[in-house]
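Selected chains only, in their assembly positions.
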Amino acid sequence: MPALTSEDVDFEQRVRESFALQGAMQTLGAELSRIEPGAVDISLAWAQGLTQQHGFLHAGMVSTALDSACGYAGLTQMPASAAVLTIEFKINLLAPAKGQRFRMEGRVIKPGRTITVTEGRAYAIDNGQEKLIATMGCTLMAVQGRAGLSD
Amino acid sequence: MPALTSEDVDFEQRVRESFALQGAMQTLGAELSRIEPGAVDISLAWAQGLTQQHGFLHAGMVSTALDSACGYAGLTQMPASAAVLTIEFKINLLAPAKGQRFRMEGRVIKPGRTITVTEGRAYAIDNGQEKLIATMGCTLMAVQGRAGLSD
Amino acid sequence: MPALTSEDVDFEQRVRESFALQGAMQTLGAELSRIEPGAVDISLAWAQGLTQQHGFLHAGMVSTALDSACGYAGLTQMPASAAVLTIEFKINLLAPAKGQRFRMEGRVIKPGRTITVTEGRAYAIDNGQEKLIATMGCTLMAVQGRAGLSD
């Protein structure tokens, strides 16, 4: 990734460039539906390749989209030179992920120089009704350059 | 799924049947590499469609395989009439998921009539070296029939 | 605890009776500062006996008050015959628990017949300024009678 000089202007570009590199997002058929400082939404449609045994979205696939939404929400508030790593996340599944479309929200709760804490919410849209199906707490670390990525 | 009468004999069959229904496991190219009472392993190979922006396995894809490993570890010790739901899980990413192959272990820590607690460990095999890359704590609920699956 | 017949009227009484039985709440010098359906606040003052090595509130003591706030928030929406058990919780410490007083909020996100999911937020009041210091996700189980409490 090229070094960007104006992070206030370019956080959206940094998010889009990184998102495009995630093979997992293509597998999910996911798209960025909101990019604002501290807030990123990811949307996707139901697909057979994302299901658990009852035909609903697999909890892991819900967490894949939520993790990216949280990670990119954090990235919007990091310096342009930083890479973002997920240290840990926890997800509560509130209801089966039953629907035609899904929207995952990532929000920064506490930005930090090293550690950023985010929260995610996943919604299923089933026959036009939106329902909260999962909540996530996700802790990120900002890594300067790619130093932390090779250990 | 047909009702099975001898759960001691048939837990492996129940796990395999359910696993085959998970579209997510096919997307991951995942296979069941161990099925014992309270212990299930899932193995998979690196693929571009599972990656994050640095080309390593996406944390969400690691959690997808770990969640299934934990869920099926729990299912081996549930009655044949029960379905298994993940209530919540938490994953710590210890190191980048860098490798050619990956093995996810699910283990039952505390079985229960309603609530079963499991732990997962994910290993990357990189140039023949196995390395612990993630740990998961995962809470399951046994649901009789499919009653709990439609609310 | 006596069986109560009108849970809509008496949830406050049930919470107060149970709270009074928690020796831990007396040790914390904690009081119930809000009891509404799905929402309970617990307040307490700094004390030397609650500290970690830097003189701030110990993360475990923050979690003790948050866990009770979440548990009682859940209890307000359970039948009068139910006891409430914490299955698991996760806490993120956002900032040192530095202050003269603390307020812990427990809120129900998803009530359920068996499983109730709650969220907690802890605030420190330091020289009159309130600051978010911790977030919790907490999963509860309703147990009929005291059956589940003896295994």
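Going by the order they are written in, the chains are A, B and C; count residues from 1 in each one.
The rule is short, and it goes like this: contacts are C-beta pairs under 8 Å (C-beta built on N, C-alpha and C of every residue); 3 or more make two chains touch, one makes a residue touch a chain.
Just so you know, these numbers come straight off a predicted model, no measurement behind them.
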item: Overall number of sequence copies in the complex as this file defines it, 3 displayed; value: 4
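Simple rule for what comes next: only the chains that are shown with their structure count from here on.
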item: Rotational angle, Cα trace of chain A fitted to chain C, multiple of 5°; value: 180
item: Length of the line joining the C-alpha centres of chain B and chain C, rounded to whole Å; value: 32
item: Distance between chain centroids, defined by C-alpha means - chain A, chain C (Å); value: 30
item: Centre distance in Å when chain A and chain B are each reduced to the mean of their C-alpha atoms; value: 22
item: Residues of chain B touching at least two other chains; value: 87-88, 90
item: Touch list for chain B against partner chain C, complex; value: 87-88, 90, 114-115, 137, 139, 141
item: Touch list for chain A against partner chain C, complex; value: 90, 92, 94-95, 109-110, 117, 119, 132, 135, 137, 139
item: Touching residues on chain A, where the partner in the complex is chain B; value: 18-19, 21-24, 26-27, 47-56, 58-61, 63-68, 83, 85-93, 95-96, 146, 149-151
